[in-house]
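Complex shown without one protein chain; remaining protein chains in place.
We call the chains A and B, going by the order they appear; numbering starts again at 1 in every chain.
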Amino acid sequence: MSTLAHARHVLAENPVTAVAFCLFALLVAAAIAGPSLVPYDPLASSDRALAPPSVQHWFGTDNLGRDVFSRVVVAARLDLGMAFAAMAIVFATGTVAGVAAGFLGGWTDRVIGRVTDTIMAFPLFVLAMGLVAAAGNTVANVIWATAIINFPIYARVARTEANIRREAGFVEAARLSGRGTLQVMICEILPNVLPIMMVQVSLTMGYAILNTAGLSFIGLGIRPPTAEWGIMVAEGAGYIVSGEWWIAFFPGLALMLAVFTFNLLGDGLRDIVDPRRRS
Amino acid sequence: MPQPPLLAIEHLAVEFRTRSGVVRALENVSFAIARGETVGVVGESGSGKSVTAYAVMRLLDPSARVTSGKIVFGGLDMLAADEATLAEMRGRELAMIFQNPRASLNPIRRVGDQIADVLRRHANLGARAAADRAVALLAEVGIPDPSRRARAYPFELSGGMCQRVGIAIALACRPALLIADEPTTGLDVTTQATIMDLVAELGAARGMATMLITHDLGLATERCDRVVVMHAGHVVEDAPTEALFARPRHPYTARLLAATPRPGVTLAGLSPIPGGLPDLRRDDLPPCRFAARCDRRRDDCLAGPLPLQIEGARRVACRHPL
Partner (left out) sequence: MVLGLVAQRLAAALPTLAGVVVVTFLLTRALPGDPAAYFAGPAATREAVEEIRRTLGLDQPLWLQFLDYLGDLARGDLGISITTGQPVLADLAQRLPASAELTLLGLAIAANFGVTMGVVAALRPGSWVDHLCRMIATAGVSLPTFFTGLLFVYVFYYVLGWAPAPLGRLDAFSSPPPHVTGFYLIDSALAGDGETFAAAAAQLALPALTLGIFALAPIARMTRGAMLAVMSSDFIRAARASGLARRTLVLRYALRNALLPVVTTLGMVLSFLLGANVLVEKVFAWPGIGSYAVEALIASDYAPVQGFVLTMGVLYVTLNLLIDLAYQAIDPRVRIEA
């Protein structure tokens, strides 16, 4: 059964995954086309500050009179973009490191193991804070920090997969046909490990979004007046006690939706790629 | 005047609801076990022997349904009894030992404590008394240095010793019936013999009846007073051991005997049974489920319900017995 047909079959069986795909499409659409489609300029303040949700302003306005809906939609690009960038980095580095550790063993395995253990010795969010604090409070550093704290899990998954395949028949065949170790690693192991790593990306994308939003909530990375979900929640936090709930609520809801979508997507992808691991 | 049987299974039918359909695991299963009698239930894997045992204990999976029939144990209608009554019976009047002895014990609890748990539950013993009695039981089942071994965990014991512990637990309250579900399949040959000897000896001493479930016809004929042969959820033959061995009447029994290793016969001398068990999910299952594999099949074998031929102490479910 081809992958596409199998994918269609799983989606048909599992409407929840189909819903997740739709939501994912919606999020990506918001990220790409959002800024050109929103009714108001996300950075433009007005004198209608702290207005509750209404027909003109679906999500209300914040303390500077900016339209919350426009800001939430536009922020999708930044939140998803940052998480995606972090995932891309860790996907590349983690996969290579893990495969090297699992396939080559010995010193490579020990060194990479030591690195991952050291990262995991800290509560991950705290380490991210420390990394950003040390390297400088910029968006790029937030992305790097998120990538670093996700590195261990990728390296570990890749290592396990490489380990399993190390003794596989096709690897032996490649070795016997005279291909060098590096070649075998790149041409045989890596392509086989990639689908599972893709699933891992989806599963941890949600966590990456929460992480970057959490860091910006405490003031790291994104600065005002940029529209980003975490910082919007932080800005709206002070107004909760006086009852203006919409400023923090809608960006928070968007965060939840995005994370939820990626979690469901990850589960669905896992079912497609490896039905044995169905939960 | 003959006593009523200890266990009477009458026309039992059990179905399992699975994703791929309804499995008719048992159909019209009937046999009885008298007090003190050892009955072997023999068949290939998938014949329904374990399902019958679990049905008697009322320990079937939630996906199972008893669609008809009756199970009467010691006068109690097991299918109508409530959970509280059943929990009283289990461990006290009827008990079970299992195929994988170590997996049937709580891995993180000392074996002495596990025996004591059953004693405190059914025999109303206090902690101290139960612990002492547990050690005594371990000695009875032939475990050396029982007071030390009582503090051992299952993973510290060999398979044979774990099965002895299982026997100790099962026999702790002197049940009237012991169901042994492939008790020696997972053990090596020497241990098999000693375990079976132990069960026979303890059973005889207590007048306990035993239902020995096994795929090994040789083992059954060695240890049992009577053998019930099952195939694909049906009872095909039910006879005293010697009679069955000397002169099998059902074609399946004959083929089973021919396939059973015995002294004097080389491997080449054994003949396998052709075909395999029918798919029990089909709703067009014939009344005789062996017919498709039988070389004595005649045209009228598939027509109408299967008659039960009764000859003295033997019952055969075949239209044209040997």
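Brief remarks follow.
Note that in this section a residue touches a chain if its C-beta (ideal position, glycine included) is under 8 Å from a C-beta of that chain, and two chains touch if they have at least 3 such contacts.
Remember, predicted model here, so these are calculated numbers, not experimental data.
The chain not shown here makes contact, within the complete complex, with A, B.
The omitted chain makes contact with just one of the residues B:S104, B:S147, B:T191 or B:Q309: B:S104. Residue in contact with the omitted chain (choice from B:V42, B:I169 or B:V236): B:I169. In the complete complex, the residue from B:R35, B:R92, B:H215 or B:R297 that touches the missing chain is B:R92.
Between the chain not shown and the residues A:A100, A:L124, A:V142 or A:A158, the one that touches is A:L124. For chain B, the residues touching the chain absent from view are 57, 59, 86-92, 95-96, 98, 100, 103-109, 117-118, 121-122, 153, 155-156, 166, 169-170. For chain A, the residues touching the chain absent from view are 114, 117-118, 120-127, 129-131, 133-137, 206, 210, 213-214, 217-220, 230, 233-234, 236-237, 240-243, 245, 248-249, 252, 255-256, 259-260, 263.
In this text, only the chains that are shown with their structure count from here on.
Note on chain placement: the centre of chain A and the centre of chain B lie 55 Å apart, centres being C-alpha means.
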